[in-house]
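I'd like to ask you about the structure that follows.
Missing here: one protein chain of the complex. Every other protein chain is in place.
Going by the order they are written in, the chains are A, B and C; count residues from 1 in each one.
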Amino acid sequence: MKKIMNTADQFVDEALEGIICTHWDALKFTQHDRRGVVRRRAPAKGKVAIATGGGAGHLPLFLGYVGEGLADGVSVGNVFTSPSADTMYEVAREIEGGEGVLFLYGNYFGDKMNFEVAKDMLEDEDIKTESVIISDDIASASRDKWQERRGVAGLYFAYKIAGAAAAKGHSLKEIKRVTEKAAENLATMGVAISPCTIPESGRSTFEIGENEMEIGMGIHGEPGIERDTLQTAREITKQIVDRLLSDINVRAEEEVAVLINGAGATPLEELYIVANETNKLLHSYEISIYSMKVGEYATSLEMGGCSISMCKVDEELKELLEAGAYSPFIRHEEGGSK
Amino acid sequence: MKKIMNTADQFVDEALEGIICTHWDALKFTQHDRRGVVRRRAPAKGKVAIATGGGAGHLPLFLGYVGEGLADGVSVGNVFTSPSADTMYEVAREIEGGEGVLFLYGNYFGDKMNFEVAKDMLEDEDIKTESVIISDDIASASRDKWQERRGVAGLYFAYKIAGAAAAKGHSLKEIKRVTEKAAENLATMGVAISPCTIPESGRSTFEIGENEMEIGMGIHGEPGIERDTLQTAREITKQIVDRLLSDINVRAEEEVAVLINGAGATPLEELYIVANETNKLLHSYEISIYSMKVGEYATSLEMGGCSISMCKVDEELKELLEAGAYSPFIRHEEGGSK
Amino acid sequence: MTLSLLVNEYYEFIKKIKDELNQLDAAQGDGDLGNTMVGGAKALKVEAENTKNIPDWLVEGGKAFRKAAPSTMGILIASAMIKAGKQQKENNRLEWSDIQKTMIEEIMKRGKASRGDKTLLDAFIPAVNAFEEASDQGVSIALKEAASTAKAEAEKTKNLNAKTGRSSWMGDRAKGNMDGGAWLCYKTYQFLADWVKYEEKKGEKS
Partner (left out) sequence: MTLSLLVNEYYEFIKKIKDELNQLDAAQGDGDLGNTMVGGAKALKVEAENTKNIPDWLVEGGKAFRKAAPSTMGILIASAMIKAGKQQKENNRLEWSDIQKTMIEEIMKRGKASRGDKTLLDAFIPAVNAFEEASDQGVSIALKEAASTAKAEAEKTKNLNAKTGRSSWMGDRAKGNMDGGAWLCYKTYQFLADWVKYEEKKGEKS
């Protein structure tokens, strides 16, 4: 295991300390728990607060989505492990500004059960909470069981939409509705070509041959749907895009927002080659690209590979995607679709 | 060699095509040469135009620095190879808006000779040009021969400063002067823990043992100053920071702008661990941190490792660093130091 | 105090089976079950030193477990302990059978799984039944029965497809692997049975 770190034990805590000392003008620790990070200007007065959380090792997920027009606070677990219900409770307490809290996170059992315990704790104090759980990885369950899927890079769209709706002053119920609409119209699939190593255990997330790739692998090395010899960017893109389009049922003339996400080690150059193929393929299908994002949005430490996410958009979702969003990690200019 | 690409031959061209189709609202190819990329709104009317360029494989370097408050155009070579003088000439012709062109690039022999040939070609047409060559890698030559050093991640500061000076309407001579001041007060050193593979040749940039690191290695795998067993983030940071501070002669109470750069495969988490150590060390030396940037600014495809850059700043440089800068890859908010 | 000694022993015991648990979890999950249990058991040990009775320990230990090791197994065990502890406090009596049954209920409520879904419940539910049936023969025999039942049932999880948890994403590929949580359940009953037997022997001698 080759990592630039001090001790594995301190990996997450020291990374968080580095983030806070670098971005002290935007972020701060919660008062009682240094695994909770909230916006400097918390609580979120006059608007619904959005809390997220999940395991470390996925930057910019989850912490990077705390910012204006995005989430208000985050709970950070150990690498690839849920944060505790207690941290989630602390975060929600600090960001809550009277309009309730939306828990917005990816579908993993540990996180879900912890968020549910946190919810119970907050309800005991009459803090209104709702949850939207993102489950976009189409490799992990079929469309009829889409809510059992794993949550992966499509979370980007959920943060963007929920964050914009909250910033516009919408109610908790309304934010939940529109974010769930996005969640249902969201699909992601990835390809992995090399694993990462978990600092705490020194364990590789998977093994893979020198000339192999795995289509559909999850962001913790969860098994995908097919192991194959490494294919060209064109073939990989076609395999993934075709499955995404049929999953969320996009036809010619319809419009999608696209996100090409790097798993960690994959160079931006390669992501843009995939973007190029995606662009050409969608054009050939006469499907409109509303927006195209390319970069690292949900990583797995130094895993090699990428994923493509698509969200079928209508006017309501587009209006929310167009709003500005600003965190130390994620920036989207007001009015832009890019 | 494991890459998500089509053919090695098309690696750079397809990545560029992907960038242009994604960021068509900000960037375009030059008219006659698809290895030249300029701002959509070229030529740069009423201001000095800034042209840069270099080998591919370093994104966001060099192309990512074409934007508002940054450079106006870029020439892109094959992976780790200089672009041609002809492309440089094309780019300069398209961005030049009457106030002359500044060639701003990193110190590599191939690039330098090509830029010089391009300069001759432009002078034949009475287009005024100047060059500032960045040479910040302190591992590659001693301070007394600092202009022989390789140019690496410190280029960020040069783009930021030259770009801001140009945006403010300063003259070519004046921009050259202030950028050279920054260049002289700039120092970078990196550490590498794993190589990358050049698509065109399939060659690894270097070999390194399972438990080794190399301090001072360049961004094309140029040899560093010391090969050692992998040390902790704290030890690595101290080794690098101490050398940087003595190189640019920073003492207690003085102020530096800091940049922690990832080589490609290294997770953001690890970069922030280094940021944390850098922050603590500088505090212990009573050196002020004017600004701290953490992320990927100059990569080597999927190389593992990171570098630390420091620029000793005075009021003049700070004012230019504070200006807004916006490209599809690099964003700096007006007025912020972060 | 006995509780403190017992929990300390349990912590040492868990450290010994850590790798085994990680390996079982790795085959169909993410390989951290052993780590979760070491972190959790350590927290339980610390709380056992700080609390005066078992119901308090269940509540405080559960909370500490939750903070120390908030994975699926961690939050389930923690929630179950807290619930059982609170109930015992309300009832103002210590009833081993109730504790186990409440824990199962809480795990089912939180995890929304039932028997046959390839989880620790596949060992836990039949083990508690066996415990109940044998409980008139004394706690030592009851625990022994629970342990041997849990073992047999844990091994049967090899034939199951996972319906919940990480391993559910493996589909058919989870078949053939034993569930780590179920095995942990057996190991825990075995540990308790051994401990009680040892304590009884000590009692006979003195």
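By definition in this document, a contact is a pair of C-beta atoms (placed from the backbone, for glycine too) under 8 Å apart; a residue touches a chain by one contact, two chains touch by 3 or more.
The structure displayed is predicted, hence computed values, not measured ones.
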item	value
In the full complex, displayed partners of the excluded chain	B
Hidden partner chain, touching residue among B:N6, B:S140 or B:N261	B:S140
Identified contact with the non-displayed chain, of B:N6, B:T22, B:T52 or B:S82	B:S82
Absent-chain contact - pick from B:E116, B:E184, B:D228 or B:E255	B:E116
For subunit B, residues in touch with the removed chain	77, 80-86, 108-110, 113-114, 116-117, 140-141, 148, 150, 200-201, 203, 218, 220-223
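Here, only the chains that are shown with their structure count from here on.
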Chain grouping by contact, computed as though subunit A were missing: B | C
item	value
Distance between chain centroids, defined by C-alpha means - subunit A, subunit B (Å)	29
Distance between the centres, which are taken as Cα means, of subunit C and subunit A, whole angstrom	33
For subunit C, residues that touch 2 or more chains besides their own	none
Sites on subunit B at which at least two other chains make contact	none
